[in-house]
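Here's a structure for you.
A single protein chain has been omitted; all remaining protein chains appear in their positions.
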Amino acid sequence: MIIGTENYLAVSLLLFVIGAVGVLARRNLLVVLMSVELMLNGANLAFAAFARARGVLAGDVIVFFVIAVAAAEAAVGLAIVVALFRKRGTVNLDRFTSLHQ
Amino acid sequence: MESVLFWILSVVAVASAVLTVSRSNPLASALSLTVCLVAVAGLFATLSAHFLFIIQLLVYAGAVMVLVIYVIMLLNLKEREMKALGLSGPRVFVSSLVAVFVVALLARAQSGSGGFDPVSPVLDGSARRVAEIIFTSYVYPFEVVSILLLAAVVGVVVLGMKKF
Amino acid sequence: MNPYIPLLAVVAVAFILPVVLLAMSSMLGPKRDEAAKGDPYECGVPQLTPPRDHFPVKYYLVAVLFLLFDVEAVFLYPWAVVYRRLGILGLVEMAVFLTVLFLGLVYVWKRGALEWD
Amino acid sequence: MNPPLVTGDMLRAAIPFILLAAGGTVVSLAGAWRSKRGALFAALFLVLAFWKLFPLLDLEKGIELWDGAVVADRMSAFLGGMLLLSGLFALIVSPPVLRREGRNRAEYYGLILFSLSGMVLFVSTTNLLVLFLALELMSIPLYVLSGYNRGDDRSGEAALKYFLLGSFSSAILLYGAALLFGATGTINMAAMTGGDPLLATAGAFLVLTGFLFKMAAVPFHMWAPDVYDGAPTPITSFMATSVKIATFGALLRIFSLAGGAANPFAHILTGENAAKILPWLAVMTMTLGNVCALTQTNIKRMLAYSSIAHAGYLLLGLIPGSGAVDAKGILYYLFAYLLMTTGAFTVVIALSTRDKGREVTGVERYAGIGFRRPFLGIAMAVFLFSLAGIPPTAGFFGKYLLFSGAVHRGLTPLVVVAVLNSALSVYYYLRPVVVFYMRDTDTPVRVDDALSLRVASLAAVVLLIWFGCLPNIGSLPGVPALLHWVGSAAAALP
Partner (left out) sequence: MSVETVVPFVMVLIAALLPLSLLPVMIWAERKVSAFIQDRTGPNRAEILGIRLGGVIHAIADVVKLMSKEEMTPARVNRFYFVLGPFLALFVPLVSFAIIPLADSLNLGGTVIPLRAVTLNVGILFVLAVTSFHVYAVVFGAWASNNSFTLLGGLRSAAQMISYELGLGLSVVGTVMVAQSLDLGRIVEHQGGTLLGFLPAWNLFLQPLGFLIFLVCIFAETNRNPFDLTEGESEIVGYHLEYSSMKFAMFFMGEYIAIIGASAVTATLFFGGYQVPYLDTDFLRAHSTGVLRVMLVSMGAICFVLALLYRRYHRRLTALYHDRRRNEARMLGGMMLLMGLAAVVALLFVSPLPEAGGQVVVAAVQMTTLLVKILVVSFFFIWIRWTLPRFRYDQLMGLGWKVLIPLALLNIFLTGALLVFSGRT
């Protein structure tokens, strides 16, 4: 059975959607951060699959840059989480309500 | 042979993605995310994107996840707290609604996307070919990324360092 | 696809060995359960501090800086592969990239993030 | 495979970004050496960037480089100029706040410059990869800056919320970009034609969602009030103005490419059912922004909801209707919005000195300020009148331009809703003015009369009035001159 681009797109879409559900549904900060990584991986997979379907290697170049940028974003995200944790002692999103009015 | 490997890797990737989102213990989520990243790296290999296969392993599974697990270890959440952070009812309902909507929309978009030839490894994504493109036509984004990384370093140190 | 099949073979062999060792040791080793064997080893002193309290955040900063400089190192590999074909301009491109990277290191160094008191 | 040779116009196109990035690096390093004059260095780099940006303004033909990575034309020059202006305001306004809280480190200004360099790049590219990089380069420093007051938990929470929503939206934008790349085979939006219609529309829709998150349009606005309230006030004003300018600037460039029917974004603008999305978004953003602002007692949250409402008015300009996208109206309105919002926040900074650890942002606490500080009172009155769109100010003229353009394009029902919203907004904009002048209290709030705050608010007031109603006097540019610049910038788009 030949593996077509649709198969790769289906996997990338699933990863993207599972990531989105994780971001919206989970209250643990670290898991939300990981879910964003999942979404980015879904996008990366879609880029690589389309690069093969279209025969344009630019897709691979974008994935390479996206991995680098996602790492920088995760680093800053974790810096924020640790800075907050040091003060509040919790990573539960619901306990961060001092901004609600 | 390729199709068998593709199916195994995709099932592993999706299953570990679901585990990442659903496990209450963040270390278990981190571990299943690492498995998912390695599976996606394998999928890159089946797409003959050899360079991406190794960069995904090196940067994502090798450095980002080490940092995430490191932070989990550092913050080492109390047992009690971990249990309380499971999936919360209403939010799950809302987000699955959104997910279904997005899946329907995009599936419909992609159903029309026939006409793509089967993914024969026509495009050899080896390090040399990708590098040739990066350093000739994408030089500008390459320099922009160095500035972005520097901004991230400054940002992290400003947030991390106590001696202000 | 062919380079990856031997890789899977080596991974399989490397997977079997520790599993075999663990299985053999759990079969061969005696199992005499006893209270004292349960609590964590602290040179005989009963456990003083609860195992899961906070630790200095300094280690975290090293991990984050590692991630950022690792990403910058990753950019060097593709450049090194095509370096000869790029010639002088390749050197200039990377000179800019390396200076920005080095300035990041200088900043972190001067700011004292690398001090281990 | 010969590497690209760096030509003259290549440098001219990339010079604003290079200057800002170099500025960010130098100023951050100065922070490591504990220098106290970070703001001065940063301002120096900004002025240098202004000077280098000026010749680009009258560039008859745009320079496009590296497959659309950098597009230097009059539009990007004008937007760049506005971004630099909002950066300049942030630099002038921040030192007193930071000195008050003893956090006056140069990294703060370095991060502002880095964020600005990201924004300048964001408005001058049609390449998906550079767009994503610019989005990240713009957002990462802002995540850190909104968490800058480590003493106060609200600032940490603001940074957290902004980060989570920001990274979520850039992931959505990236997936949209992947679909666009799949549909059309190229990552340069200027060269995107044809391809599978469904895939292209889905991709365009997701990219648009990413933008809507950034500008806090209604379905994706929940983060804005909390983040604007929690972040340090100078950063709130910088975020409220410059991020909106960058987002609308980039959208203008992308939507102007949608002229050709085969462009993926054409469906969203002109397609039969897809075209209803934007009008509904505009209406919802306007009404919800204004309605929520009514009930706010905290002035920062009120200004946050008002900025959401203004995003709604601007969205009006993006709807082509029978004609094309109203670039001229949007640019002028952005200029007016920049001045009035920054001015309002400057006054809030002067009034919201910290007591007992919390910023004083309750409107009632500002009773009687009109008499104690006449200048601040008048300035705040002008800003709020302009925000409400009351005649003599640039705010009114901006709304007039935007709404008349929309009427010409046959969107009269939308304009009616917009005018009603403006009328509604007059109520909550004038409430602080009433408190300033009509009420008095025996415990007045401590006012920080730092010189730089007064200079900034004076400049904002003068510019607002000047470009609100004065014609060109001799060589001094008045409203017609600004309209000419805005018109020529709008014409630069394809």
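Order of writing sets the chain letters: A, B, C and D. Residues in each chain are counted from 1.
As a working rule, a residue touches a chain if its C-beta (ideal position, glycine included) is under 8 Å from a C-beta of that chain, and two chains touch if they have at least 3 such contacts.
It should be emphasised that the depicted structure is a prediction, and the values quoted were computed from it without experimental measurement.
Put simply, the hidden chain is in touch with B, C once you look at the whole complex.
The chain not shown here touches chain B at positions 27, 34, 50-51, 53-55, 57-58, 61-63, 66, 69-70, 73-74, 76, 126-128. By the touch rule set out above, chain C reaches the unshown chain at residues 3-4, 6-7, 9-11, 13-15, 17-19, 21-22, 24-26, 28-32, 37-42, 49-53, 55, 59, 62-63, 66, 69-70, 73-74, 76-77, 80-81, 83-85, 87-88, 90-91, 94-95, 98, 101-102, 105, 109, 114-117.
Everything below uses one rule, namely that only the chains that are shown with their structure count from here on.
The pair with more inter-chain C-beta contacts, choosing from A-C and A-B, is A-B.
Centre to centre, using the average C-alpha position, chain A and chain B are separated by 6 Å. Our note on geometry: chain B versus chain D, Cα centroid distance of 31 Å, whole angstroms. Inter-chain centre distance (chain C to chain D, centres taken as mean C-alpha positions): 41 Å. For chain B, the set of residues that touch two or more other chains comprises 2, 46, 48, 51, 55, 59, 63-64, 67, 71, 74-75, 106, 110, 113, 121, 130, 132, 134-136, 138-139, 141, 145, 147-150, 152, 154-157, 159-160. Multi-chain contact residues, meaning those touching two or more other chains, occur in chain D at positions 1, 3-4, 25, 28, 31, 129, 133, 136, 140, 143-144, 147, 150, 179, 182. The touch graph of these protein chains is complete, with an edge between every pair of chains.
Contact residues on chain A toward chain B in their complex (touch as defined above): 1-11, 13-28, 30-31, 33-35, 37-38, 41, 44-45, 48-49, 51-53, 55, 57-58, 60-61, 63-65, 67-76, 78-83, 85, 90-92, 94.
Within the complex, the chain D residues that touch chain C are 1, 3-5, 25, 28-29, 31-33. Per the touch definition, chain A reaches chain D in the complex via residues 5, 9, 12, 16, 19-20, 23, 29, 32-33, 36, 39-40, 42-43, 46-47, 49-51, 53-54, 56, 58-59, 61-62, 65-66, 69, 72-73, 76-77, 79-81, 83-84, 87-88, 96, 98-101.
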